[in-house]
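Sharing a structure, written as structure tokens. Questions coming.
Right, chain A next:
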Amino acid sequence: MRPLLSVEDLTISFGPGQTVVGNVSFDVERGQTLAIVGESGSGKTLSCRAILRILPRTARITSGRITLDDGTKPVVLTEIGERRLRSIRGDRISMIFQEPMRSLSPLHRIGNQVSEVLWLHRGASEREARRQVLQTFDRVGFPDPERAYKSYPFELSGGMRQRAMIAMAMVAKPELLIADEPTTALDVTTQAQVLGLIKELQQETGMALILVTHDLGVVANMAERVVVMHKGRVMEAGDAEPMLKAPAHPYTKQLFDAAPAIPAETAPAPPLPDQDLILDMRQVSKTYTMRAGSGWKPNVLIHACRGVDLKLPRGKTLAIVGESGSGKTTAARIALGAEPPDPGGEILFRATPDAEPLQVHKMSRSQRTAFQRQAQMVFQDPYSSLSPRMRIQDAMTEPLEIHRIGDRAERRDRAAAMLDRVGLNADMLKRYPHAFSGGQRQRLSIARALMLDPALIVCDEPTSALDVSVQEQILTLLEDIRDRHNLSYLFISHDLAVVARIADEVAVMRQGLVVEQAPPETLFHNPQHPYTKALIAAQPEPDIERPIDLKLVAQGAGAPDSWAQAFRFTESVIPSLVEMEPGHKVRCHV
Partner candidate 1 sequence: MTQLPDGRYVDDAPYDPKAALQQPERRDLDAPNWVLVWRKFKTHKLGLVSGIFLLLSYLMLPFAGFIAPYTANERNGDHLYAPPQSVNWFHEGEFVGPFVYPIVAEADMETFQWVFVEDTTTPRPLEFFCEAGDYRLAGLIPTDTHLFCAPEGATVFLWGSDRLGRDVFSRILYGAQLSLTVGLIGITVSFTLGIFFGSLAGYFGGRTDWFINRVIEILRSLPELPLWLALSAAVPSNWSPVAVFFIISVILGILDWPGLARAVRAKFLSLREEEYVRAAEMMGAGSGRVIRKHLLPNFMSHLIASATLSIPAMILGETALSFLGLGLRAPAVSWGVMLNDAQNLASIEIYPWTAIPMLPIIVVVLAFNFLGDGLRDSLDPYQQ
Partner candidate 2 sequence: TGLPTLQEGDFWRQEVDAGDLPPIAERLPEDPLVVDLAAKGREFGQQGGVLRTMVTRSKDIRQMVVYGYARLVGYDSNYEIQPDLLADVEVEEGRKFTLRLRKGHKWSDGTPFTSDDFRYYWEDVANNEELRPAGPPDFLIVEGELPKVSFPDETTVIYEWSNPNALFLQTLAQALPPFLYRPAHYLKEYHKAYADQAVLDAAIEETRVRSWAALHNKLDNMGKFDNHELPTLQPWINASSGKKIRHNFVRNPYFHRIDSRGVQLPYIDIVEMEIVAPGLVAAKSNAGESDLQGRGLDFRDVSILKKGEAEGGYKTYLWQTGVASQIAIYPNLNYTDETWREVLRDVRVRRALSLGIDRQTINQALYFKLGQPGAMSVLPSSPFFDEANRDAWAEFDPEEANRLLDEAGLDKRGANGIRLLPDGRPFELVIETAGERQEVENALQIVTDTWRDIGVKLVMRPLDRDILRNRVFAGNTMAAVWFGWDNGIPQPYTSPAYLAPTDQVFFAWPKWGQHYQTGGEAGEPPDLPEAQRLLELAHEWEVATTTEERSRVWREMLAIHADQVYGIGILAGAPQPIVVSNRLRNVPEKAMWAWEPGAHFGVHRMDEFFLAE
């Protein structure tokens, strides 16, 4: 039997001589999962897009054949006409794009965009489509599918958007699903839920899956076959099991070695010092109003953050982990003044240990300028945070220009040096943001935040799109700078291994509330809160021998009202955060 899809000798280049993908070949069987792993910028995304022929305008497939088996005779995707291709796209092959924010139309409701697939390929009626979509939304872990259905993308959190993309790709039950890093923005329980759903679907319909990911844990749990890519070439390809156990190629080895893991038992760390806080968030809440569909219905209120109290001592790293949509980004944005908190909350910033604390939301112009020089943000969605019409060089030097640092040449040199430090080439300075891979953009975003030598950086999932080796490089860089310049980080991530490595303290959030807070050592080895426990259990490990039970962990901690009495909370009754042991706070009734 022929494989469902086979890619032979695919070569893609931008302009003459700029080959970015060279001689890539792989096959995907029905019902099988092929994982593509590899270095950031190695051409994974381009290879996947080539299958559907959705490439940047300037990209050319210079050679290669991609065939899709049609049961009777194969369809050569690289040769058929647009019209036939159209009937395959979204119907037989669908794709989850890497960057969910930009990939959704900002002006259309999520539900509309997702149902469209059904209208197009299944001829579903509006009601029928809605029913199916809501069902899928529920399965990908939307707590409130109805709300998601009528939301606009900008009203959703990063992870929610990603789930919307996943739902869009899966709702029509395609024969082949190409998932380009589908779970980067998801917390591990939700990730497990989504992966479980995919598996289910594979069993149900025999769907094949091409999974691009950097998370070797996910690979270990999902893939039957693996393709390792590096600099546009396939380094190694084959069945997952032997490869994970004994990588043959040096690059593969290097990659697998770099995979971080939650370190095994260590001594509980002492609580963080409480003096010299660079950032002090007190009672920060945020309520969004979602515009009602019609002029008559009242607007819907969304409590993104509820009474968040976070203290970040100078030179330390405070990590926030938690459920997707739990208000992590919101808290971070408020911390830097990108959005005002609800009245009552205040954020204090102290530039130097002996400086007067300043209220972030009540600064004068000059104070604000000084603050903005010292506090930087790495956005969760790096693509959106780069102006599409600004070359990277300009984007990188902009902070320097704003604060009048250096002359043109100096700025440029600094930008080039910074690119180098995050593992990018200086010759990319003249490119526009869209001409980068997802991981490269994420690194650009980090590099830009570092340009000003700030004192505080808020990193919103800064390494989610990076392969483990580059992630390693970046984390090392961040740690290095922290230690040398006494930098402080507010670090949001869902990757517990990363958090375990970098954080001095971890706050776990769920539904806008901090449910548990402790130094990582304490937290990971003595989790108290059911949600924290569920999280840790859901962390996949890059060990094919120890698969996690996706079904089981996907249930996570369940709904708050199903928790043990001590932790249960409802809309109105919310237990307070109690210090169980020094430096270990848990939200529970005592």
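Criterion: a residue touches a chain if its C-beta (ideal position, glycine included) is under 8 Å from a C-beta of that chain, and two chains touch if they have at least 3 such contacts; residues count from 1.
Candidate selection criterion: all candidates are chains of the complex that A comes from, given by their letters.
If you're wondering where the values come from, they're calculated on a predicted model, not measured in any experiment.
*Asks:* Contact as defined above, complex as supplied: which of the candidates 1 or 2 touches chain A?
*Replies:* Among 1 or 2, contact with chain A goes to 1.
*Asks:* Report the residues of chain A in contact with candidate 1 in the complex, numbered from low to high.
*Replies:* Chain A reaches candidate 1 through residues 17-18, 20, 56-58, 101, 154, 230-239, 242-243, 248-251, 254, 336-338, 368-369, 372-373, 376-377, 379, 381, 384-391, 394, 398-399, 402-403, 412, 416, 425-427, 429-435, 452.
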